[in-house]
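Following: one structure in structure tokens, then a few remarks.
One protein chain omitted, others in place.
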Amino acid sequence: MKLTGFESASIDPATARELRFAVEEFNAEYCAVLDSGEIEQWPDFFTEDAVYRITARENADAGMLVGLVYAEGRGMLQDRAVSIARTQMFAPRTNLHLTGNVRVLAQQQDGEFTAQSTFMLLQTLVDGPTTLHLAGRYFDRFVRQGSRLLLRERQAVYDTTMIATDLVYPV
Amino acid sequence: MAWTRVAATEEVAEGEVVGVTAAGQQIALYRDKGEFFATGNVCTHQFALLSDGYFEDGCIECPLHQGSFDIRTGKALCAPVTEDIKVYPIRVDGDDLLADI
Partner (left out) sequence: MFQSQAILGRMAGCKNPDQIDDHVWPAEGLDSIPDWVYTSDAVYEREVERIFHGRTWNFVALEVEVPNVGDYKRSYVGPTPVVVSRAEDGSIHVFENRCAHRGAEFCRSSRGNNKEFVCPYHQWSYDLKGNLQGIPFKRGVNKAGGMPKDFKNEDHGLKKLAVATRNGVVFASFCHDMEPLEDYLTPEILKDFDVVFNGRKLHLHGYYKNEVPANWKMYHENLKDPYHATLLHSFLVVFGLMVAGNESAMIADGKYGIHGTMASAKKEDKYAKVSDDTKKEMRSFHEGMKLQDERFLEYIKEFDSPWSVTMQTIWPNLIVQREMNTLGVRHIVPNGPNSFVMMWTMFGYEDDSDEMTRHRLRQGNLMGPSGFLGLEDNEALRFTQEGISKSTSDQSVIKLDAGNVGTADSLISEAAIRAMYRHYREVMGL
């Protein structure tokens, strides 16, 4: 997937509109799970062989591979979810996602398609303000499993190069 | 390239540099010890007119960053200019200066 620069959509407008609605629904569920703190359900949004990476825009623009979170396969996503839920030490916080600007780009014969959207992650610490903690774009590859959509790949490319302390939960 | 009238000889005094536009080009004209020379007038480094610069000892110094060119050969003489300036053949025809642009 192209993670830098502008990519035009090659999909026909009617299909785009239908899929865009499906992606918006998907994102709403995805964010609701994360925002409610149910991190151990987060891997359910991905395929077995999924790739998930969170990385800064400067890395994506330069074609560099590092990720703040770098997961190859659902197993790694589950390890991260369990680790956050049951072992890691961090100050309690709540998160809220705002997503939008969904664009559906291209679709393959087998129904797999690519899409992009923007996200903002708002974070609130105890006795702290609600701050814009991370802002960026999702670059996604979706597959269909029956009536559901699943992510085969999600690259969360953030503009917020200077992160405030840390990023505890995935976006 | 064609010979074009660029100025009257009296418009370019001894030791002076004058900028003109001729045949759609920006040209710098010089009179150095009685002889006339012509080069491009836009510095090869950044946009500045050599005719606003400092002319001495057969060299023109760009006003912007003091890059120097030899007016006879157009050669870039010192940093920051690295690209030579174009030179044009020039001749006197009565009271006029003609350059092959």
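A and B label the chains in the order they appear, each numbered from 1.
The definition used in the following text is that contacts are C-beta pairs under 8 Å (C-beta built on N, C-alpha and C of every residue); 3 or more make two chains touch, one makes a residue touch a chain.
Fair warning: this is a prediction, and the values are worked out from it, not measured in the lab.
Enquirer: Based on the whole complex, identify which of A:25, A:38 or A:58 touches the chain you can't see.
Expert: Of the listed residues, the one touching the omitted chain is A:58.
Enquirer: Quick one: say which of A:33, A:68 or A:150 touches the chain that got left out.
Expert: A:68
Enquirer: Determine and list the subunit B residues touching the chain excluded from the picture.
Expert: Residues in contact with the chain left out: 46, 48, 52-54, 61-67, 79-80, 82.
Enquirer: In the full complex, which bits of subunit A touch the chain not displayed? Write them out.
Expert: 54-56, 58-59, 62, 64-76, 78-80, 82-83, 86-91, 123, 125, 127-129, 131, 133, 161-168
Throughout what follows, only the chains that are shown with their structure count from here on.
Enquirer: Between subunit A and subunit B, what is the gap in Å from one C-alpha centre to the other?
Expert: 61
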